[in-house]
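Shown here: the complex without one of its protein chains, the others still in place.
Residue numbering begins at 1 within each chain, and the chains themselves are lettered A and B in the order written.
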Amino acid sequence: MSRPVFVSVILEMSASGARHPLEITWEDGSRYEITRSLYLGRRAARSAGSGECWLCRICGKDLPLYYSPLTGRWWMDGKGDPEPAPAAQPYKAVKDRGRKPAGA
Amino acid sequence: MKDRVILHVDQNSFYASVEMLGRPSLKTVPCAVAGDPVNRHGIVLAKNQLAKKTGIKTGETIWQAKQKCPQLVLVPPDYRSYLYYSRLAREIYRQYTDRVESFGIDECWMDLSDCPRDDGFAVAETLRSRMKKELGLTVSVGVSWNKIYAKLGSDLKKPDATTLISRHNYRSIVYSRPVEDLLYVGRATYRKLRRVGIRTIGQLVAAGPDFLRTSFGIVGLSLYTFAAGLDETPVASSGREIPIKSVGNSITTRHDLYTEKDIKAVTYMLAESVASRLRDAGMAARTVQVSLRDYQLCNFERQAPLPLASQLCSEIAPAAFKLIMAHFKPGQWIRSLGVRACNLIPLSKLNQESFLPEERRRKAVWQLENTIDLLRGRYGGLAVRRGISLADRSLTEHDIKNENVIHPIGFFGP
Partner (left out) sequence: MERRYVTVVAKITPEGDLFPLRLCFDDGSEFTISRRLQAPQRNLAKDGSSDWRFSCLIEDRPVTLFYDAASHRWSIEASLLSGGLQE
């Protein structure tokens, strides 16, 4: 099971439009240098969502880093379970469509 | 003449799939995307497999859905995401041909006839795989020589499948299908056909064009053409996007509107969405139109020109409000309200800005409204609200822009 972990990214954005992630900061505050990266294009993430994907070498391992142009956020596939499904909401019937507000 | 190669690509349970993509835990519970579950009568816009199993149908009210499945989890629609994924899907389709015609937000026809690869089935399989790998979404694809059969094909196997309807198998696959599976056979047509004993597509074909034309007029001839695989309607090129003619939003509020204050709050809420959508589209409006349904359930529309072409809420809203109040008398109430921006002009065609104090003030307002767009884009439509809307939250707690629905243009033209 994997959950999405939103990260902070230091990104080099070159004049030509190429982007290279240089460093990420994990949710616990630790910073990790990206020694090299490879742009893979769009990918569905293992955890959740889909976006533009870079394969990043961090501490000797190649890990996917995702970016969603829709939200502007960067994330990675973290260990552990995703947050559980929300509970069903109690249904509230709509009453009094013709109710006049006080003072009307 | 060689047969065309037409694909119909249909996103499976599109809204629900996008929601489950962002929150995979939703796959483990019956869930439906429905408009405003807490405050208003909403309807089911999409459902996942678990919800489908309990018999829930798209278009039902939430009340009906909850009867079938009390533990149904409801998710409000996020149209911005759906439009985004819809566009990404089309970008993938366009890598194969420029003849990509949208049919609503989650369906497209593709014409591969002019492409070097003429194996439609292989392309369909590649598309299915790419949609899963790159976007995390599944599609059903129909492959045939005409649009009608291609659409029939994509409806046959769901989710995540390709169906080929060829000259060899079409009689066995298509003719046994019920007549209501055919595109544009709705309830009324279905009943008419039943009355003359036509229940399957095969029976429709067997009835013949003359009989159908006599019984149903020109529509009967279309039905025959569709049923027999004779439709020759081309798949439109996607070279030109359909120009936007007007931008509007309307709402039937939680309770009827009695006071000037309530009407103003709702008008501003609608105008904000309209203005934001105009900015997104790079267009300015020269006319404001309001539509309302009054206490006698009479619908009417009024419009007025704007002094300056505008994409600003601060200009559109007061104009709309003035139009509404011209028709509102104390003691009456309004049941539903709409604001529409018409007579649109692209921003690039407007005269260059001058340096008059008036223009500078307008520019400042434009900056402000754009900053609000940015914040809303990031944190949701309710992140920033006008003071006036906080007066009665039940009226204005709507993220109007993100609840905006787009309906497909009909098969026979707009």
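Note that a residue touches a chain if its C-beta (ideal position, glycine included) is under 8 Å from a C-beta of that chain, and two chains touch if they have at least 3 such contacts.
Nothing here was measured: the structure is a model prediction, and the numbers come from that model.
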Touch list for subunit A against the chain that is not drawn: 6-17, 19, 22, 27, 69, 71-74
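Just so we're on the same page, only the chains that are shown with their structure count from here on.
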How far is the middle of subunit A from the middle of subunit B, if each middle is the mean of its Cα atoms, in Å? 27
Quick one: in the complex, what on subunit A touches subunit B? 41-45, 47-50, 69-72, 82-89, 91-94, 96-101, 103-104
Where on subunit B is subunit A touching in the complex? 21-26, 28-29, 31, 37-41, 62-63, 66, 70-74, 80-81, 84, 88, 132-137, 254-256, 258-259, 262, 378, 392
